[in-house]
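Structure provided below as structure tokens; questions to follow.
On to chain A.
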Amino acid sequence: MPETAIVLRARGVRKTYGGVTALREADVDIRRGEVHCLAGENGSGKSTLIKIVSGVEQPDAGTITLDGHDVGRLTPTRAVELGIQVIHQDLSLFPNLSVAENIAMVARVASRRRLVSRRDAMALAKATTERLGVSLDLTERASNLPVAQRQLAAICRAFAHDAKVLFMDEPTTALTWREVDALLALVDTLRAEGLAVVFVSHKLEEVFRISDRVTVLRNGEVVHAGEVKDLDRPTLVRVMTGQDVTEDRDVTELPPDTRPVLATRGLGRRHEFADVSFSVRAGEVVGLTGLLGSGRTEIAEAIFGMRPADTGEILVDGEPVRVRSVHDAIRAGIAYVPGDRLTQGVFLGQSIRRNLIAGSIDRLISRTGRLRDKAVQRTVTTAVESLRIKTSDVAAPVRTLSGGNQQRVVLGKWLARSPRVLVLNSPTVGVDIGSKEGILQVLRDRARAGMGVLVISDDVPELVSVCHRVLVVRRGRVVDEIASARMSVQAVTDGLTG
Partner candidate 1 sequence: MTGMQTVAGAALRNAHVSRLVALTLLLVVVFSALAPTVFPTALNFQSIAYSVPEIGLLALAMALTMITGGIDLSVVATANLAALTTAGLYIAAGGETATSPLLVVAFCAAALLVGMACGAVNGLLVSRVRVSPILATLATMQIFNGIAILWTDGKAQYGFPDTFLWLGDATIAYVPVVFLIFIGAALLIWHIVSRTGLGTRIVLVGANPVAARYSGVDERGVLMRTYLISGLLAGIAGIVIAAKSTSASPDYGGSYVLLAIVIAVLGGTDPFGGRGSVAGVVLAAIALQVLASGFNIMRLSPFLYQIAQGLILLVVMVVELRRGRLLERLRGLLSGRSG
Partner candidate 2 sequence: ACGSSADLRPDGGNSGGNSGAPADLRFVTVVKLTGVGWFNRMETGVKEFATETGIDATQTGADDAGPEKQVKIIQDLIPQRPTAIAVVPNSPESLEGVLKRARDAGIKVVTHEASDQKNTDADIEAFDNTAYGAHMMDELAKCMGESGKYANFVGHLTAKTHMEWAAGAQARAQEKFKNVTRVADPIESQENTGVAYDRTKELLTRNPDIKGIIGSAATDVAGIGRAVQEAGLQDKVCVMGTSIPSVSEKYFADGSIDKIFFWDPAVAGKAMLKIAQLLAEGKQVEEGTNLGLPGYESLKRFPGNPTTFHGNAWIDVDKSNAAEYKF
């Protein structure tokens, strides 16, 4: 591959947040017409780097040059004008505006025009969607779109304005397998148009499938930069984590007469899912997979009482239980680790201690409602030790922890109750490879101790590695079950794409 010109160059970028050094002397080169992967574990500084080159954060030191010119102090506005575009992990759409206006917004800001009109926005949005070959209802409010379409809108917005460099911070975490394919195809098109695309992902397959070059960060330092074709999987994992990690299937078969701890019979909810019947046995890890928007999250949240089912029943240990609210579910011994850690899982500003007891307050209070200090202390210490949460002070806010440790805190919150059934939604999304294996190991251990585990995920290797069985959901119904005997990456993938 011929060396093309360097579009964006960062030199000696340093950033500290309070005491935490997020980036130290990082150097990155991005070339025209390449897909460049930023890899690294949680908290290694990837997002910080993106925030700095897009003007969202100011570096403590270092220079950024674009096409050979020092850009000086960068603001988001300046970055947009210079042709630096970012698709943030949370999409950053405007829920109150129409899709068309959302798509037009970046271009409008960059054009520095003072007057705007709906018609222009519509024309631009139409042109963009046509160019990218996506179909979207442009007049709909963004808040009314399903997640996958919002993702498409965010991508269209980034493309609506002529960009030189496009950063995509973990764009695939909210996407299903099939949508990822479409996105990667799109990235290919862009590369062909001469754009530089910087891609952040924890999923190694994606890195290998799409990237030309990779920069690996560890603890805020660049530990590797080079062509992807010179790397193989184990090597990349080793540079990222500094150690070897395996992803092999590790499942202990259960005795055939093991009784189910959780069973659903004909569970249904209007417009969302129907006839969902399955069971999870004590000690079993069951996978629930399906495309995003297939209804798998809805099923999990119905079991957890968040959005209760209208029909059918839920049985715990063979007894039917009425689950009309989260409270009912918890009382029945069901726990749920939600999919979006930051908004649904943790209380960022609150102490690790408070986060850990958030799910079991009812058990930690005396009859008068007073918190029992000793019981609280015991719960917190047990969780920190058994989950190996890396912290020196449980009074520190959860904000100070890395992503993987934050996820351990969410897990710890529920394990403190020793639930009969643990339901987890995408438990390793946004968690780096080292932490991911640790979290999966916790699930295996708990299952072996007799808990029933239901894992929702579309990370196929992960499902294969940890699950006894995998159920496939499509358009609100369970359409397939892959038993242990025929479990393989290929089988699950086939089921998913069906």
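Everything that follows uses one rule, which is that contacts are C-beta pairs under 8 Å (C-beta built on N, C-alpha and C of every residue); 3 or more make two chains touch, one makes a residue touch a chain; residues count from 1.
On the choice of candidates, all candidates are chains of the complex that A comes from, given by their letters.
Everything quoted here is computed from the prediction, not taken from an experiment.
With chain A as reference and 1 or 2 as options, the touching candidate in the complex turns out to be 1.
Contacts from chain A toward candidate 1 in the complex involve residues 306, 325-327, 329-330, 336, 338, 343-350, 354, 357-359, 361-362, 364-365, 369-371, 413.
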